[in-house]
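Structure incoming, see below.
Apart from one protein chain that is not included, each protein chain of the complex appears where it belongs.
All chains are identified by letter, namely A and B, in their written order; residue positions are counted from 1 within each chain.
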Amino acid sequence: MGGYKKKKEYGNSQLALTWMKLKDNKFAFISFWLVIAVILVAIFAPLLAPYDYAAQDYNNIMVPLSLEHPFGTDQFGRDILSRIIYGTRYTIIIGFGTMTGSCIVGVFLGLLAAYYPKLDNPIMRFLDIFANIPDMALLMCLVTILGTNMKNLLICLILYYIPGFARISRAKVLTLRNEEFVEASIALGASDARILTKHILPNALSPLIVRFTMSTGGSILEAAALSFIGLGIQPPEPEWGLMISQGRQFLSTYWYYSIIPGLCIVFLTFILNFLGDGLRDALDPRLNY
Amino acid sequence: MENNVMLSVKDLKKYFPTPGGMLHAVDGVTFDIQKGTTLGVVGESGCGKSTLGRVVLHLHNSTGGQIFFEGKDITHVSKAELHELRKQMQIIFQDPFSSIDPRMSVKQLIAEPLQIYKLTKSKEELEKKVKETMDIVGLASRLADSYAHELDGGRRQRIGIGRAIILNPSFIVCDEPVSALDVSIQAQILNLMQDLQEERKLTYIFVTHNLSVVKHISTDIMVMYLGCTVEKANANELFHHQYHPYTKALISAIPHVDPDDDTKRILLKGELTSPINPKNACRFAPRCNYACEKCHCEVPPLEEVAPGHFVACHRVREINGL
Partner (left out) sequence: MRENELLSVEDLEVKFFLRKSTVEAVNGVSFTIDKGESVGLVGETGAGKTTTALSILGLVPNPPGKVTKGAIYLNGEDLLKTPEKEMRKIRGNDIAMIFQDPMTSLNPVMTVGDQIMEVVRLHNDMTKEQAMKRAVEMLELVGIPGERYAEFPHQFSGGMKQRVLIAISLACNPKLLIADEPTSALDVTIQAQVLDLIAGLKEKFNTSLLLITHDLGVVAETCDRVMIMYAGSIVESGPVRSVYKNMKHPYTVGLFNSLPRLDVETDRLEPIKGMMPDPTNLPAGCAFCERCPYATERCKTERPVLTEVEDGHFVACFNPMNKEG
């Protein structure tokens, strides 16, 4: 080992080690920077986009790929590149927002269920209800009940992803609780809070991180699917799924209208999965780099 | 004499509920340990020896009986009292691979007890204490930032010992601390534990299945079978005179290192019977070569057959011609 600078403070060396290991994994490392780049694009969308995403230009309808409009224009003459750039905002908010929300709630419920046997059945059976309805059916019902807008879409997706996180964290905590090193800490007199935060959560991290990154891609796809059938983001907002849906009718002649946002979704899902894999390995001190 | 007793356990019981009935892991065990001595607890897997150690430390709640620590009844204590008590009573685990959090570095692991009890005022003091302890247990300071998986079993067990002694306890339960280690490393750890005992006047309960190790390290030895004490005596006495048929078989079963020694092994028939809802009888009777009718319907009491030598067997006098 060695090679990385050792920090003096307690506990900081793991961060450095993680970074070193992430750097070592080429795919993950590139993906890491690409994800950062996508986030930057979302933040600086107004500066990067050559046109206003909603500006209609009836002189330039359905322009194919050209220097002026690198990704062409749609049936209202809106620049597709600009719409894609603005679209990253929705995608990022939906992807990370959903995951952060459902991760926090899910892990909390999972911990409760694992730590207090009395709550185990009520919590987990209730969550099973959500987990056992086919995903699109559930999402469609929820969105229809709550009404279609961005906020409700987020709430629905969060609800949809909670059971997965709850189940993983519960299972992980249940196995970790019986580990000898947890017992060792109890024997030292450590409090429940310390055991949870210092021993159980760090060791439960890898499946959660994988779930987080893998499902980010999933949630973006779900949102796109909902938008595609008209239950997600409403026009004229430039959401990628919505754009695919709108371009569908022109697929035979103006392929790029649907294909480009589609490729964007595929690309983002890919780099998130690579990053997730890399992070899991990097965060595990047992795996040497 | 009386106030020299570190730990005293009276009729201690621990039952676990299982789908098949009550599992009698520890069933009425009584013993005293003098300060600065080692009580070796031997028996085969499933005899309740590990559970015994954990019940004493309140890692499991006892089902019945009493535990006295330095004369004070600690059978039922509040959470706060227990927290204080744990500074005095520590445990070293069997498996140095699973008893160490894989996500913590050596210095974090050794510092943890100090942080739990907030015993150090500054980071420098903490660091100094950790360094001292690493020194005492023989861990080179360059290993401070290593993780457990990078170290071999012996070093990991040194971490475990470091964590146990950094709070300056007076009493340590050692749960098979060397059985996962190779002999040459095992000898190093045993020596370390003996040195620590001498320097700090530690009292040990040494739980193991390895009779050679227990003979080497113990002052007194208690042999357990299915939750009950079958024989209890001074270490030397026990290895020279065994009175219980189980102890005899156990000691004769150890393979002899000396190729010239061809004492006949006493082969026991069958295997451990179930500890779930045991019959009111001698637990060893189904495997015993000497079992009589009485053995199958009455629990033998622990009797003193020689000074300080206790045996639980109905036919002890007949078998041994006492």
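The rule is simple: a residue touches a chain if its C-beta (ideal position, glycine included) is under 8 Å from a C-beta of that chain, and two chains touch if they have at least 3 such contacts.
What you see is a predicted model, and the numbers here were worked out from it, not measured in a lab.
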| item | value |
| --- | --- |
| Omitted chain's touching partners, listed by label | B |
| Among B:87, B:200, B:215 or B:296, the residue in touch with the chain that has been omitted | B:215 |
| For subunit B, the residues touching the chain missing from this view | 44-45, 152-154, 182-188, 190-191, 194, 209, 211-213, 215-217, 239, 249-261, 265, 267-268, 271-272 |
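In this text, only the chains that are shown with their structure count from here on.
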| item | value |
| --- | --- |
| Where subunit A and subunit B are represented by their mean Cα positions, the distance between them in whole Å | 50 |
| Sites on subunit A touched by subunit B in the complex | 1, 6, 9-11, 13-14, 179-181, 183-191, 194, 198-199, 202-203, 285-286, 288 |
| Subunit B - residues contacting subunit A, complex | 57, 59, 82-83, 86-87, 90-91, 93, 95, 98-105, 107-108, 111-113, 116-117, 123, 126, 145-147, 149-150, 160, 163, 167 |
